[in-house]
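Excluded from the complex is one protein chain; the other protein chains are retained at their positions.
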C-alpha cells in the first residue's frame, strides 16, 4: 500500500516522497518498508536510529527525523496509528488460497476446520471442533484437542499438546482513546508462536502480537486458564500454574515457576529461574535470577513470610 | 400459562381469580401479566406499587397485597419461586421455527451452527465452530470468531468483535436452597444484550439475566477471561483488563476502567469514570465519579499506596 493512500485514509498530508508500505511496526523494529510512529518528543533519539522511511509523528519531532524520510504530522499520533492499523489487518479468511497441506499420518477429524493456506505436519492429531486458521502452521506430532482455536498465521511447534477451549492468537487488547472517551481498536497484525514441546492446559488464551510475535518458548508448560497478553516472550521450560496472567510485552527468562492466580503487569523483564508463590502480583522487573517472591506488592518470599507474621500480630 | 396451573405444579392453593401468566419478574419490574414474588415482610410497601396481579408471598404479606390480585401463600417463597421458574424456561432449541435469516454479504461458515429463528445482519462474519442460538440476533458488520457460543435470545450489536471461546448468555448462577442443603435452580429466563461496537476477548462469559437482560453497553472493551454475572449493566466505553469478574446485578457507569484480576460483588452501583487498579476488590457502591481505587478492602488509590508503605514498615 502506498504511503499516500494511508495519508488519504487518515485525512492527512504526506510530506516527502511516496513509498510502498507493507506493514507497520514499532520504532525500534521497523524495517525500511514498514510504517512506524513516534507519539512523543522523548523518542527523538530513537527516531534517528530507525530503519523506517515512513513515520506518523507529532509536530515537535519533525526536526529529529533522519533525512530522506516521509512523514505525516498527526494531532494525536496514537489515534492515527490505531486508525492506520486497520489498513494492515489481515483478512479473516482467504478462501482463494489452496487447501491446507496435511502431513503424513496426520488425523484431522471431519468436524475440525482447517482453513486454506494452513500447513499441518506429520503425525499430527486434530480432533473435532478444533479450528486452524488461514496460513497457520502446526508442526509434527502435535495434538490439538477438541474446540481449540488457533487463529490465522500462528505457529505451533512439534510435540505440543493443546487442550480444549484454548485460544491461540486472538487479538491483543490494544486501543487508542479519543478525547470523548471512545476506544479505537489497534488492529493486531502480528501472530503467536508456540515453540516445540509446549503443553497448554484447558481454556487458556495466548494473544497475538500487535506487531511481530507473542512467543512461548520450548518446553514451557501452562496449566488451565492462563492468560498471556500480546507481545509477551515466555522463556523455555517455564511452569505456569492455573489462573495466572501476564500483561503485554512482559518477558520471562527460562525456567521461571509461576504459582496459581499470580499476575504480571506489562513491559516487565523477569530474570530466569525466578519463582513466584501463589497470587504473586509482579509490577517491577527482576534482574537477579533464582529468587523466590511472594505477595502484592511483590517482595522476597522470606520477607513476605516475616511480614505476614507481623501483620497477624496486629490482631493480638 | 394459567396461574392455577402454576399453583397445581407447586402443590399450593391459588387465592383469587385465575389469570393468564406469560412470564415471571421481580417485584419492581413485573407487568400485569407477570408472576412476581415477595419473600419477606419488608417488601410490604413495594407490594402496593407492583403492577403485577399474581404473587407468591409469605403469609404475613397477605394484608399488604393490592386489591384484585391473586396469590399463593408459600412456606418458602424463594424455593417456590425457583420451582416456578422451570415452567417458564425457554426450550433449548425450537426446530419448528423457520431457518435463520442471513443478511446480505454475510459469511457463515458451513461448520458454524445457526439455530432456527436466529437473525443475522449484513456483512457479518461467523467462523467455524461458532454457535448462534434460537432467536438470537447478530447485527451488521459484527465478527464472531470460531468456537464462540451465543445462547438463544441474546442480542449482539453491530460492529462488535467476539473472540473465540467466549460464551454469551449462559445461565446466571442462581439457586434457592432447601433446608437439607440442596440447591434448586432458578431458571434464567432473561437474555444478554451486547450493544454496538463492543469487543470481547477470548474465553469470556457474560451470563443471561434471571429475568430481563444483562447488558454491556456501546463501545465497551473486554480483555480475556472476563466474567460478567447475570443482570449486570456495564456502561458505555468501559475497559476491563483480563481475569476480572463482576457479581450479579452490579451496575457500572460509563468509562470505568477495571484493571486485571479485579472483582466486584453483587448489587453494586458504580459511578462513571471510576478507575480500579489491578486486583481491586469492590464490595461497596461508589457514588462520586472520577475516583481511582485499589485494594481489598477497597480504598482510594493514594490511601492504598500510603498503606502499603506503612505495612512494609512493619518489617523493619
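Each chain gets a letter, A and B, in the order it is written, and its residues are counted from 1.
The rule is simple: contacts are C-beta pairs under 8 Å (C-beta built on N, C-alpha and C of every residue); 3 or more make two chains touch, one makes a residue touch a chain.
Please read all numbers here as calculations on a predicted model, not as lab measurements.
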Quiz prompt | Of B:129, B:219 or B:253, the one touching the omitted chain in the full complex | solution = B:129
Quiz item: Of the listed residues A:25, A:85 or A:125, which contacts the missing chain in the full complex?
Solution: A:125
Quiz item: So which of B:53, B:135, B:163 or B:227 would be touching the chain we can't see?
Solution: B:227
Quiz item: For the chain left off this view, which of A:92, A:161, A:182 or A:299 is in contact with it?
Solution: A:161
Quiz prompt | Residue in contact with the excluded chain [from B:151, B:211, B:240 or B:293] | solution = B:151
Quiz item: For chain B, which residues reach the chain that was dropped from this view?
Solution: 92-93, 111, 113, 129, 131, 133, 147, 149, 151, 165-167, 170-171, 173, 175, 181-183, 185, 203-205, 207, 225, 227, 229, 243, 245, 247, 261, 263, 265, 281, 283, 296-297, 299, 303, 306-307, 310-311, 314
Self-check item: Residue ranges of chain A at the interface with the undisplayed chain
Solution: 107, 109, 111, 125, 127-129, 143, 145-147, 161, 163-165, 199, 201-203, 219, 221, 223-225, 237, 239, 241-243, 254-255, 260-261, 278-279, 308, 311-312, 314-315
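To be clear about the criterion, only the chains that are shown with their structure count from here on.
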Quiz prompt | Inter-centroid spacing, chain B versus chain A (mean Cα positions, whole Å) | solution = 32
